[in-house]
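Excluded from the complex is one protein chain; the other protein chains are retained at their positions.
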Amino acid sequence: MPDDAASNHRDDPEQPERRDFLTRVGVGACAAAAVGSGLVTLDFLRPKVLFEPPTTFLAGDPGDYPEGTVRFNKERKAYVIGAPGGVYALSAVCTHLGCITRFLSDQSVIACPCHGSRFDLEGNVVQGPAPRPLPWLEVETNPQGLLVVDTGIVVPRGKVFRA
Amino acid sequence: MRALSTGPISRWLIDSSLYRSVVRHGVADTNRNRSLVVFENLFLHVHPVKVRQKTLRFTHTYWLGGVAFACALILIATGILLMFYYHPSVPQAYRDMKELSFVVDNGTFLRNMHRWAAHLMVLASFLHMLRVFFHRAYRPPRQFNWVIGVVLLIVTLLLSYTGYLLPWDQLAFWGVSVGTNMAKEAPLLGEKVRFLLLGGNIVSENALLRFYVLHCVVLPVALLLFLSVHIWRVRKDGGVQGPPDDTPGQEEVR
Partner (left out) sequence: MSSMPPLDVVESSDPMATPRRVALVRPDMRPAVRMTDEPYVMTFPNLIIREIILFQIVVVGLAVAAMLFDAPLEGIANPLETPNPAKAPWYFLGLQELLHYFPPVVAGVLMPVLVVIALVVIPYARINLSAQELWKGAGAGRLAAVIGVASAIVLLFAAFGCWPIVVPTACVALAMLAARGGGDGGAIRTTLARVTLPEWIMLWFTIVAAILTIIGTFFRGPGWTFVWPWAAAAAG
């Protein structure tokens, strides 16, 4: 090492490794503190309570849905549809760019007003730019026997809820 | 930092052209490289490359300006984090304070850090002013830097005052009411200044929003600008001045 008289270093001639070791421990501790602070900050920023509307809604009695019934819940953006032997739910949000679709009962088709996508009553894309079919949503009954639809849970297509 | 750069992986990393494109100097083994660490760094190059050894001692300045600056940095960091959960509207602001205290992870800790750093910054600024006074470090050519320091003290107090209203609890509301009523007593301008400050005649949503903008944007920018000039002037005036070297009475200046 060049001898720098202007530097404040006083190398320990006996054990230069001690200074190096302590430097490494110190910097390592700072690094650990920095990583810890970063994790704490990330944890702080993740919301623990959301003030958004709940994803579940009550959809009435299973008997209200004879085959072919289509009911539209505007606030939760979901169709509840009667099938042979059961009930299922479709998301009403168009898979193209998120517009809210509408059910055209005379044509038995779900149409999106934004770019012309059309879906059949099982959610399959019939026409238009939508890349994916409408997802099927979970349908359950509550202890009182009423239907509960959860728009936050997607179930496999074709899974009809049998009451 | 010899200790960190002697391993084979470290050496390979430091010698790579990717690293060298970012950090242009070599390992700070030589005085030239130690100079470059300071000289080529945007944030560090307000420092001179060499400093008088005497100025490093704790008793030279008691590092009070440094404590105030450290508090400012902590306040900016914690303040920005708190801003992610705070709505400056009535009564949502108070609910957000409750949310920070009971719902958000580490919300209480960050809020406490912010509050105690604020108190420490006011105290450290005042002690720093006393230190500079008793060391007579405002003598020429440092006169204007003292004035900038007084401005910084006022900006710090205003930052503390505007932040005081934001929790929108009884302490905040009435503390600010008392303060603005004191300002109202100023002749000629008092009423007008109070009206501008509050955005109305009473402490209300308008006042909260104005104090929020002052506290989070206007005053921090003012603080950073004046702080930059303050620190730059210290450098240009030859560095920090601690206890006057000469014995009293022997430096007659006319």
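Observations, loosely collected:
In order of appearance the chains are A and B, and numbering begins at 1 in each one.
Heads up, the rule we're going with is that a contact is a pair of C-beta atoms (placed from the backbone, for glycine too) under 8 Å apart; a residue touches a chain by one contact, two chains touch by 3 or more.
Not measured: the values here are computed from a predicted model.
Contact with the undisplayed chain is limited, among B:11, B:24, B:50 or B:192, to B:50. In the full complex, subunit B makes contact with the omitted chain through residues 1, 28, 31, 34-35, 37-38, 44, 47-54, 56, 63, 66-67, 70-71, 73-74, 90-91, 94, 97-98, 101, 108-117, 119-120, 122, 129-130, 133-134, 136, 138-144, 146-147, 150, 154, 157, 160-161, 164, 167-175, 177-179, 181-183, 185-187, 190, 202-204, 237-239, 241, 244, 248-249, 251-254.
Methods note: only the chains that are shown with their structure count from here on.
Per the touch definition, subunit A reaches subunit B in the complex via residues 1-2, 4, 6-8, 19-21, 23-24, 27, 40-41, 43-49. Against subunit A, the residues of subunit B that register as touching in their complex are 1-4, 6, 29-31, 34, 50, 53, 81, 84, 99, 103-107, 110.
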